[in-house]
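Left out: one protein chain. Kept in place: all the others.
Let's turn to chain A:
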Amino acid sequence: MLIPHPLLGLRDAQEFTYLGDASLLNRPDGMAEGAAEALHDYLYLRDNPAGEHRELWFHEQGDRSWLVVTRNTLTHEITQVEFAADVARQKGADQ
């Protein structure tokens, strides 16, 4: 599997460490009302879709950036790669 890194071009997936669903970027507020339940869902429950999946990969053997990769879990086809930092900043700006 090759991952098209936004800066470095096609890189072997072996250079990366996989974390999982990109929803892990959306950590709930631990001080909010009902935080225990929200954190349980955040930490343990997954959509685990068959098809398009947005997921976090860490370029550990490369430039050490976190990427949000959109990949099809049925075909392994990668359709979009973004820096996780950009995704998080955009989310902050939208709020």
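As a working rule, contacts are C-beta pairs under 8 Å (C-beta built on N, C-alpha and C of every residue); 3 or more make two chains touch, one makes a residue touch a chain; residues count from 1.
One rule holds for everything that comes next: contacts and distances are computed from a predicted model.
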* To do: Pick from "Sugar ABC transporter ATP-binding protein", "Carbamoyltransferase", "Sarcosine oxidase subunit beta" or "4Fe-4S dicluster domain-containing protein" the UniProt protein name of the chain that isn't shown here.
  => "Sarcosine oxidase subunit beta"
* To do: Would you indicate which residue among A:Arg27, A:His40 or A:Arg89 is in contact with the undisplayed chain?
  => A:His40
* To do: Spell out, residue by residue, where the missing chain touches chain A.
  => 1, 12-14, 18-21, 40-41, 43-50, 53, 55, 71, 73-76
